[in-house]
Structure formats: structure tokens, C-alpha cells
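Removed from the display is one protein chain of the complex; every other protein chain stays in position.
Coming up: chain A.
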Amino acid sequence: MSKIIVISRDGEERAIEAENGLSVMEAIRNAGIDEIMALCGGSCSCATCHVFVEAGGETLPPPEADESDMLEASAYRRENSRLSCQLTVSSALEGLTVRVAPEE
């Protein structure tokens, strides 16, 4: 288990316990935070699990082409944009802070 901090759209901060090996998207969803739709179930096809990595993402591998291409279509893309379904929870991510991106 690793601790991840999720900031929802209304600015509320929540620390969640995330199971290593799951995606950050699954961890957020399993914690009962329902702002993330994750329509495609984590197959990098929909960009409805868009988050901004605000802290603790130094060890994350950079987005692959598919993820980057999907993010490109978002009106809210920033430098720290990621699709949370493409981020795998591990102890290296302890303390990762992500903010849920605005709804498209």
C-alpha cells in the first residue's frame, strides 16, 4: 500500500491508501472518489481520468506516445498532465499528489 493524495475539483484534499500494482485511476476510483469517469476502464482510450501531478511524480516514467496523444486533445492540458490509468502505484510513489483535471 502507498499513500496518494487526491485533490478533487472543489479543492478538497484526501489521502488514500493505494494498492501497489493497480493504476492510480483504479486507486482513486476504489477510494470512492467519483469525479474520474475512466470510461474505457484504463485502456488509454478516453482521457476521462486526466489528472495533474502536483508533487511526488519525479520517478514516474514520461508518458508514452498514446497517452500524450490522448492528452493533446484536452482543453486543459498542462506540463504536469497525465492519464491516471497509465500510472502504476508503487512504493516509489508514496506521497504522490494529483489533482483531478476539470471536466471536458
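Keep this in mind: contacts are C-beta pairs under 8 Å (C-beta built on N, C-alpha and C of every residue); 3 or more make two chains touch, one makes a residue touch a chain; residues count from 1.
Please note the rule applied: contacts and distances are computed from a predicted model.
Comparing "NAD(P)H-nitrite reductase", "Glycine cleavage system H protein", "Electron transfer flavoprotein subunit alpha/FixB family protein" or "ABC transporter permease" against the UniProt entry of the hidden chain yields the protein name "NAD(P)H-nitrite reductase".
Contact with the chain that does not appear here is found for just one residue of A:29, A:50 or A:99, A:29.
Residue A:39 is the one among A:1, A:15 or A:39 that touches the chain missing from this view. Where chain A meets the chain that is not shown, the touching residues are 22, 26, 29-30, 32, 34-35, 37, 39-41, 43-47, 65-66, 69-70, 72-73.
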